[in-house]
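Only a single protein chain was left out; the remaining protein chains are all shown in position.
We just call them A, B and C in the order they show up, numbering each chain from 1.
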Amino acid sequence: MGGNSFGTLFRITTWGESHGKALGVVIDGCPPQMKLSEEDIQKEMDKRRPGQGAGSSPRKERDRVEILSGIFEGKSTGTPISILVRNEDVDSTPYEEMRDLFRPGHADFTYQAKYGIRDHRGGGRASARETLGRVAAGAVAKRVLEQENIEIISYTAALGGIQIDTIDFGEIGKTRLRCPDHQAAVAMEKRIREVKRQGDTLGGIVEIVVRGCPPGLGEPVFDKLEADLAKALMSIGAVRGIEIGAGFKVAGMLGSECNDPIGQKGFEKNDAGGILGGISNGEDILLRVAVKPIPSIHLEQMTINAAFQPAKFRVEGRHDVSAIPRINVVCEAMVAIVLTDHLLRQKALERR
Amino acid sequence: MGGNSFGTLFRITTWGESHGKALGVVIDGCPPQMKLSEEDIQKEMDKRRPGQGAGSSPRKERDRVEILSGIFEGKSTGTPISILVRNEDVDSTPYEEMRDLFRPGHADFTYQAKYGIRDHRGGGRASARETLGRVAAGAVAKRVLEQENIEIISYTAALGGIQIDTIDFGEIGKTRLRCPDHQAAVAMEKRIREVKRQGDTLGGIVEIVVRGCPPGLGEPVFDKLEADLAKALMSIGAVRGIEIGAGFKVAGMLGSECNDPIGQKGFEKNDAGGILGGISNGEDILLRVAVKPIPSIHLEQMTINAAFQPAKFRVEGRHDVSAIPRINVVCEAMVAIVLTDHLLRQKALERR
Amino acid sequence: MGGNSFGTLFRITTWGESHGKALGVVIDGCPPQMKLSEEDIQKEMDKRRPGQGAGSSPRKERDRVEILSGIFEGKSTGTPISILVRNEDVDSTPYEEMRDLFRPGHADFTYQAKYGIRDHRGGGRASARETLGRVAAGAVAKRVLEQENIEIISYTAALGGIQIDTIDFGEIGKTRLRCPDHQAAVAMEKRIREVKRQGDTLGGIVEIVVRGCPPGLGEPVFDKLEADLAKALMSIGAVRGIEIGAGFKVAGMLGSECNDPIGQKGFEKNDAGGILGGISNGEDILLRVAVKPIPSIHLEQMTINAAFQPAKFRVEGRHDVSAIPRINVVCEAMVAIVLTDHLLRQKALERR
Partner (left out) sequence: MGGNSFGTLFRITTWGESHGKALGVVIDGCPPQMKLSEEDIQKEMDKRRPGQGAGSSPRKERDRVEILSGIFEGKSTGTPISILVRNEDVDSTPYEEMRDLFRPGHADFTYQAKYGIRDHRGGGRASARETLGRVAAGAVAKRVLEQENIEIISYTAALGGIQIDTIDFGEIGKTRLRCPDHQAAVAMEKRIREVKRQGDTLGGIVEIVVRGCPPGLGEPVFDKLEADLAKALMSIGAVRGIEIGAGFKVAGMLGSECNDPIGQKGFEKNDAGGILGGISNGEDILLRVAVKPIPSIHLEQMTINAAFQPAKFRVEGRHDVSAIPRINVVCEAMVAIVLTDHLLRQKALERR
């Protein structure tokens, strides 16, 4: 159990390195008799693809998914679903000089410290390409949730210091930035172009809303719904902070402000973010994550090499200015996986 | 697996309700031949005890721990350590009227929705008393970490809107608030007394520092060290937000600001919070959690009863103004448990 | 995870040493709203009690169970059920000379080799008293199965070389030997008295039948129903062999003999023992286990001490001639736990 699996009843295992032969995921515990096609998965994969907007990497990742098992005549059979993406368009030459360098902000040093060996090409296992498997599994999870009318929507709440002012859900799909505020989106695009010219990168904030989640999901006391969501989201490389509901604002609130009064039509506000005592309460689940700037910048940086000697270096290659557009998709995937898992766990408890 | 266990190799299982016969924890996977006494555990338990300062509950929780197994002649044997705390000083009468009420901010509604039954007395399983088992297990974990010279320190960084300005580690132990800034501590105590008179409660922020953690702990990609820490901390009832290192500040940073340069003497700053790619890098691990105000306020609140009819109620009983002092201890315990688990996982990987 | 937990959704964790303060079990994942009393559990505990027949130990184990959590007003709440049995009537003096001796057939040597420390009193954690927790958890599992009309019956098929010829289920409860063949039971009792006089002990065979198990339980490919049953039964200290259905007889069969033809009323015979491809098929589940003689004999034995010097010793103390009566109860408990776990896992899969 080297940490590459997630989930209890709906359990995924991802594998693969950035410049290896392929990446993929095995999903164990998908309910049977569910319609599922490669296209269902490809659609999600295409959303996480870079190279489609300002500030995005020109790497042409086709990332064609292939379902190798678990589906028979268009339906899930209850057996493991194995999904494969071959690595194409891979040129490892630019990474050759990083074989013995530890790039700041990357996992080079820590993988070396942990394992005594690492695949330095493109970050190896620590590459963002690992999330291909998560997104593929998330696509399957979303199909399960659809059957229960549970919907997950993520959007960009801040990028490069620009915050959204309004939320128009209709705007989200219009740009690759997934920004629900048109004006903010324009400013974000401008900021991206600026920073791209400087060879630098940008962080931001993603918000995720879950609609239609029934009350009862989540297993106290350690597998609280928000605890599993926090783990799922914090396991995404670039995420450095997580909030549920009112988040850090609770620190300055009074109890009388923070408690959500309960009325006959449900909760009268939602500072709890849809979860009480680790169990969903039927309101929207509200999550917020802080995303750090991509560490691969085109400016010169100081570091050390494997001989512990100082070294300067500059990332060439192709890199996005911000992970935000992709991270939206990955966040949705991880939330979908957690909810599906807890949905199945809850079904096990219910009386027939 | 109803969610009451945590950890992989160092695995704890807590049990017990607020007004049941007892609460406790079973620790499976504690390394053998380690000196361990009831006193080692009692010391930590006493730190989480309420009733010792301004704004704290007068409930006299003695909470005497009893070790029932796993220790022989003062040393751990490698077999499960079972720790018991009997519930004494329990008066369930004040809760009788809440049998059919769903208190705002509490888990009453969601436990009922999930299980169709609940022990309403003192919050039942959702009570903060559940953390007794966590703190006892954390005391054991701390003993394991001590042997590796790993130390965990938590302190109160904000309470009731008052932030600390300076950090003097020597101040932390001086007050029950665990505040490292003397002046802020005075202001916090004042704020607590004020709010206590109003019958209201306060939230705050706790910061946790881990010193001496060697590089190499954490298992990518899902069991990243920060992911397991996030789950551990978010599984504490009152926690609504989590940050690692620079936390939400990364959202506004440039990559060139956020990356920690690596020099010959180590990392030149620590915005990463001691973890890169899910693996500890040898620097201090820096965590920050937002704690909501205790939902049990003495003001009248609106809610509904089990018949879905509106109801007003007011909490009588005895309650703290802020969970912050206790949560410090619980946070330390959870961090200790995660680190011990990953320490053992890392040992399994190492070459002999 | 020191190996003291078993199960996935219905998960038990046992703890305690033979001469420690107490032994017990925590059950996590018990379905809510199920009637359950201490008497339900005590009844099963009393069945595993020694000291009630020929060849049994005179140790007066009262073994009063106490339920500490998870039950509210007579019903399960879905939270962990903690069950405690205090050790009484414990005299560790006879074990003092074994502190540095490795008793043949016991786990003394291997615990020392593994942990570098052991509680030598009464076998410590390796004592048959550990099964108290299993039997208590099994009693809870049986209550779950009762609701689904699943019944588990075990009986003694051989003891001290005496095989049963006939199976009369009505006979089983009549004697403590749980022998379904009256004549065989008489011969077994005679054999026990004989061997008791010699200071020796006897092995035997237990068979277990599960009636009413619906088709569909078991998770291929590793968590096959028979695989989990095999693990559960082989985890009982004295068990050295396991058969499902025709068992070792299949080795000499032709395919045409071994296959169970399927007719309109179901399977026409049951050499498969109720499981095909790891999944229950609706027929009775048939299991058979070989139980070794209790290693504590009153004859002089050769061994070595902790200094690796030869030593002779003779067990004094109080010991049964055969584990068979108790092992019946433990086998039923373990089978009940496996079935309950798989029942819950199957419920998670079913369409609502």
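Some observations on this one:
We take it that a residue touches a chain if its C-beta (ideal position, glycine included) is under 8 Å from a C-beta of that chain, and two chains touch if they have at least 3 such contacts.
The structure displayed is predicted, hence computed values, not measured ones.
Of the listed positions A:R11, A:R176 or A:H342, the one in contact with the omitted chain in the full complex is A:R11. The chain omitted from view is touched by exactly one of A:E66, A:E257 or A:E350, namely A:E66. Of the candidate positions A:G2, A:G161 or A:G199, contact with the unshown chain belongs to A:G2.
Interface note: of C:G20, C:G138 or C:G204, the residue touching the hidden chain in the full complex is C:G204. As for the chain not pictured, it touches chain B at residues 8-9, 31-33, 78-79, 220, 344-345, 347-352. Summarising the interface, chain A meets the missing chain with residues 1-5, 7-9, 11, 13-17, 20-24, 26, 28-30, 32-33, 66-70, 72, 75-82, 84, 114-119, 124-125.
Although one chain is not drawn, its touching partners on chain C can still be listed: residues 1-6, 8, 14, 102, 104-107, 109-111, 113-116, 125-126, 130, 158, 160-161, 195, 200-205, 215-224, 226-235, 237, 240-264, 268, 272-273, 275-282, 290-297, 299, 301-304, 308-310, 345-346, 349, 351.
In this section, only the chains that are shown with their structure count from here on.
Chain B has its Cα centroid nearest to the centroid of all protein Cα atoms in the structure. Set against the Cα centre of chain B, the chain with the most distant centre is C. Chain geometry summary: the mean Cα position of chain A and that of chain B are 27 Å apart.
Centre-to-centre separation of chain B and chain C, using mean CA positions: 38 Å. Inter-chain spacing, taken between the CA centroids of chain A and chain C, is 46 Å. Contact of a single residue of chain A with at least two other chains is seen at positions 8, 220, 345, 349, 351.
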